[in-house]
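Right, I'll just put the structure down here and ask away after.
Removed: one protein chain of the complex. Kept in place: all other protein chains.
Each chain gets a letter, A and B, in the order it is written, and its residues are counted from 1.
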Amino acid sequence: MKKLILSTAALAVSAGVAFADNHGKTVRLGTEGAYAPWNFVNDAGEIDGFERELGDELCKRAELTCEWVKNEWDTIIPNLVSGNYDAIIAGMSITDERDEVIDFTQPYTPPDPSAYLAMSPDVDLENGVIAAQATTIQAAFVAEQGWTVVEFPTPEETVAAVKSGEADAVLADKSFLDTMVGSDGLVMLERMEAIGGGVGMGFRESDAELRDMFDAAIQSMKDDGTLNEMIAKWEVASQW
Amino acid sequence: MSCLQTIQDYALRSIGIGERLLPRTDFTLCEQVTLIGSGMIWNIYFGLIAIALGFFAATGMALAKNSQNKWLQKPAEFFIYVFRGSPLFIQMFFAYAVFVVLKQNMPFFAPFTSAWLGATLVLFLNTTAYTAEIFYGALQSIPKGDLEAADAYGITGRPRFTRIVWPSMLRLAWPAYTNEAIFLFHATALVFFSGFPVWGQRGDALYYASYFADKTFNPFVPYPILAGFFILLTLVVITIFGQIGKHLNRHLPQAAIRRPNFLRTIMR
């Protein structure tokens, strides 16, 4: 509770009433910055993408001052629970495993299938080699099927592996792979996998109040249709 | 599941024997220790091959650098400069990127993008350069008297090298070479961290440690376990190298040999 009352009036600019005691509270948002179109670093070296726009809008509605922090995907949750930033907004699917450690808001995009990208449409998944980003739900899925998984540290390298012939196909979020279809002869397979829930923001379990604030802001964006517009603009998922 | 069962299932997981699926929930300490230990197989494999082959290559490289022939000396100097002057991490990353490009044009390079060959090659070249520099320094400090005595007895050519120069060189280089071996084993942790992909979840100790850190969201258990395994490995290396060092020095008055000291030997 103490965290929320910490208000320094000097920084407060906006004149809302609903969340009056948030004025000037700085919330630090952690993201990866390597997962277009969700979040990436643009030519100017700034964080850009669907979640950048979404996060800024949510902060505006909750009347919070937000700052963006980049963090490696591997340590994104440990750094949240350790308090180095206050929320994760990094295309993170809501899973039971993660939910045990952190708290999620309601999803801001509906569950979307994961898709395969390969050099030819008739690749044999069962006997082939499938690339996935290390320690993602997709990597775990391929391993569970008993197929051969080859794991790379970044999403970029998984696609590069398919192009170079290292792997036969890559399994990742459909929206991420959509941006790659067609380049260097990459095609998307018909087969999709329904793994993972929707994507939500992650918070420390002890930070329920902050979570509720963002949850309310997401709800208000869902209600007035701005969220759907944003989803359409960045082509990250299907509509609500 | 008992710990014994876990060991049966996962002790050889890193080379593809045993239970195929990694533990997904309720991670026990036993599972973490077993799998991280299993990953050490890879670290030991990389280290052993690179050191064994690098030892001989380094002897040749040191002789080349010590040679009067410019055509031998200059390339050897350049090779040593490049590999000692740049970080192994960058070498690994760069090598992987190059192997991928080569592979697309020449099928011969296909296996090089796998860690078992590609990373071993980089580690081998790296340790060759470091060891060659150590051996070169030792060659330069062989006591003049030893060589003069050899000349006086008419020992020349091959026997002069195998009986006089080489043993003296090894004896002088041994403490520094021990350090190099320890550092190389430590460096094997970089393999799956710098470009080389992990196939079928068969990785090294660091891969499994970060797997658990990622699944339990708690880095304070798996990484100290990893550290413990490496301390064990370091002790084993020091013991083995100490024995060999003793053997190399067996003709010297024994009082002159100081006991190998753990602190003093871990310096590169």
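Here is the rule we use: a contact is a pair of C-beta atoms (placed from the backbone, for glycine too) under 8 Å apart; a residue touches a chain by one contact, two chains touch by 3 or more.
Just so it is clear, contacts and distances are computed from a predicted model.
Asker: What does the UniProt entry say the missing chain is called, choosing from "Ion-translocating oxidoreductase complex subunit C", "Outer membrane lipoprotein carrier protein LolA", "DNA-binding response regulator" or "ABC transporter permease"?
Answerer: Cross-referencing UniProt, the chain left out corresponds to "ABC transporter permease".
Asker: Looking at the whole complex, which visible chains does the left-out chain touch?
Answerer: Checking the complete complex, the chain left out touches A, B.
Asker: Which of A:Pro37, A:Gly55 or A:Gly200 sits in contact with the chain that's absent?
Answerer: A:Pro37
Asker: If the hidden chain were put back, which of B:Val82, B:Ala149 or B:Leu252 would touch it?
Answerer: Once the missing chain is taken into account, the touching residue is B:Val82.
Asker: Touching the absent chain: which residues on chain B qualify?
Answerer: On the side of chain B, residues 81-82, 84-91, 93-94, 97-98, 101, 186-187, 189-190, 193, 206, 209-210, 213, 217-220, 223-224, 226-227, 230-231, 234-235, 262-264, 266-268 touch the unshown chain.
Asker: Of the residues in chain A, which ones touch the absent chain?
Answerer: Interface with the chain not displayed, on the chain A side: 2-3, 6, 8, 11, 24-28, 33-34, 36-37, 40-46, 48-49, 67, 69-72, 75, 78-79, 81-84, 86, 101-102, 154, 156, 159-160, 163, 179-180, 183-184, 204-207.
By definition in this document, only the chains that are shown with their structure count from here on.
Asker: If you average the Cα atoms of chain A and of chain B to get two centres, how far apart are those centres in Å?
Answerer: 39
Asker: So in the complex, the part of chain A that touches chain B is made up of which residues?
Answerer: 74-75, 77-78, 81, 97, 101-102, 129, 131, 134-135, 140, 143-144, 146, 148-153, 157, 160-161, 164-166
Asker: In their shared complex, at which residues does chain B touch chain A?
Answerer: Against chain A, the touching part of chain B is residues 20-22, 24-25, 100, 103-104, 113, 193, 195, 197-201, 210-211, 213-215, 217-219.
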